[in-house]
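Every protein chain of the complex appears in place save one, which is left out.
Labels run A and B following the written order; every chain starts at residue 1.
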Amino acid sequence: MTPPLLAIRDLTIDYAGHVQAVRKANLEIRMGEAVGLVGESGSGKSTLAAAIPGLLPDSARIQGDITFKDKNIAGNQRALRGDEIAMVFQDPMTSFNPVLTIGEQLVDFQSRIPGSAREKHRRAVAMLARVGIPDAAMRAESYPHELSGGMRQRAAIAAALLVNPSLLIADEPTTALDVTMEAQIVHLFRELRRDYGGGILIVTHHLGVVAELCDRVYVMYRGDVVEEGAVDDIFHNPRHPYTRALLACDPARIHERTDYLPVISDAERATFTRASWR
Amino acid sequence: MLAYTIKRIGLGLLILIGVMFAMYAAVFIVPGNPARAALGPRATQEMIDRLTREMGLDQPYLVQVYNFFVNVLSGNLGLDVISNRPVATEIWEALPNTLILCVVGLGWATLLAIPLGCLAVLKRGTWIDRATSLLSVSVISLPYYVIAIYALLIFAVELNWLPAIGDGEPGDIGSQIRALILPAFAIGFTWVGYLARLVRASMLDVMGEPHIRTARAFGVPEWKIVTKYGLRIALIPTLSLLAVSLGGLISSAVFVEVIFSRPGIGKLVTAAVALRNYPVVMGAVLVMTAIYVTLTIAVDLLIARLDPRIRDAFRGT
Partner (left out) sequence: MPSGVHEILKRVMRDPLGLLGLVLVIIVIGAALFADVISPYDPAKIDVLRKLQDPSAAHWLGTDQLGRDTLSRIIYGARVAMGIAVFSIGIGAFIGLILGMLAGYGPRWLDSLLIFFFDSLSAIPLILFALTVIVILGPGTGTLIFVIALISIPVYGRLVRAQTLALRRSEFILAEQAMGAGTFRIIGIHLLPNVLGPLVILVSMDIPTVVALEAALSYLGLGVRPPTPSWGTILNDGYTSLRTNPSLVIAAGIPLVIATLGFTFLGESLRDALDPKLKRRQSP
């Protein structure tokens, strides 16, 4: 059994001693695998994802191991950014610098990679075309505000793929997009997976995205990882009460008419932290 | 970009015309013969007659206005009432001194303020930051001429390191530079604090934005992030506020020239005011206002060049 690409053991993240955003989390990703990380707002999933390339604010304290390609990288992630690990952020509106062209930024983002500026520019344009942006060469000279939300997100994905990372982390890649754009992005991801051999981590609260794209999924609730397994298993046989409640809330899974959409009540929530799926 | 440029220049021209009109109409506020009003109570009838003829006051009103505009636009700003020399010439002679002072005064302040502002951001929260903040607030509000006089007292009179008066010997660059130090220092002093504070505030805003995090996530080197990604955006509001304050720069240069007895617009105008030499005052005001308006237009265009969002906001207009 080859060692996993990314292995997180007993990771605990707290801010200035108050809030524990993540509590003793364990997570693994293998090369070629697409892993989903789901949870509602405040579950700690984005914090966990941001911890991997070391992008948490200074006030965060991290305990535990983050092992990447068999080396503990906690605290030393800077060298891997933009090279081995790449990230796609949630809000395409603000991910890009508004006063520089997309092309220019994509060239800058390849700073870890050797090559002349012209080569990098060529590669950037090629990748923009690859992710489905029409007129890629012209678009590269555009400013972020001149592109639609969907195109910006594609550009962000292009940026991440440009550096050919071993691990691609996508933090809520479709949350800021409307349904049509979301479908396009999901489609894009599925297509790219065929050529992309590295590991993918998709953080989302949208179960549909996970179902379409991921092999395995982790479920988080209030800082704890409460369930883990293959996507088919989880969706058909959820074991943890939170996972069950979460799936029950998904409007796509409601088959009978109801007067009210299901919610997770406070009483139910009280049972989650006590339960364990192990 | 072109549409924006044209619009901006058009506005500026309109304002200049408005000012010119106000300048011309100003003498008519006071009842009676404007020439008499301009020359004051001690003017002789001969002087009044001469000025009346010069100002074209014996002609129909519309003709006067027309003549005035034609004159100004062709560079004729009238004659100095006392010396009889063309006002335009006198201003032309005095202007370079004032401009040099403005440029040097603002220049050193800017060169110091930008790194100071960035430093304050890097050391945010520490005592350095708080001390700089406090100092800038205090220093901004002190009147520049008090600083000028105290500086003159300390460095020129008590220590005798630098000259208190004049602009140095012609041909001797060294003495000219030495004479420039105290006045430029006085002008720039209040600007350093103001600018550093602006830069700091803008940088804080920008560095907290998500796109900075994106750049970091891709391993872009920190120095590049601070300059190309951060500063370039942060300088925009700074430039904007700078443009508005340029008028104050000109004012302070004018006054500092008087304090240090430097030749320049300041000396020219204050002497003219004391002698009720209206054409000189009016000419100087027109020229300085024109310069100020031109500078603000230039800065606006520069900002539009730096921030594509502003340019494009005008596409629909």
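Details
The criterion applied here is as follows: a contact is a pair of C-beta atoms (placed from the backbone, for glycine too) under 8 Å apart; a residue touches a chain by one contact, two chains touch by 3 or more.
Keep in mind the model is a prediction, meaning the values are calculated, not measured.
The shown chains contacted by the absent chain are B, with contact judged over the whole complex. Residue B:153 is the one among B:128, B:153 or B:177 that touches the chain not shown. Among B:72, B:121, B:231 or B:282, only B:282 touches the chain that is left out of the view. Listed here are the chain B residues that touch the chain not shown: 14-16, 18-19, 22-23, 26-27, 29-30, 37-38, 40, 124-125, 134, 137-138, 140-143, 145-146, 149-150, 152-153, 157-158, 247-248, 250-251, 254-255, 258-259, 269-270, 272-274, 276-278, 281-282, 284-285, 288-289, 292-293.
Convention: only the chains that are shown with their structure count from here on.
In this assembly, the C-alpha centroid of chain A lies 52 Å from the C-alpha centroid of chain B. By the touch rule above, chain A contacts chain B in their complex via residues 53, 55, 78-79, 81-83, 86-87, 89, 91, 94-100, 105, 108-112, 143, 145-146, 156, 159, 163. Listing the residues of chain B that touch chain A in their complex gives 209-221, 224, 228-229, 232-233, 306-309, 312.
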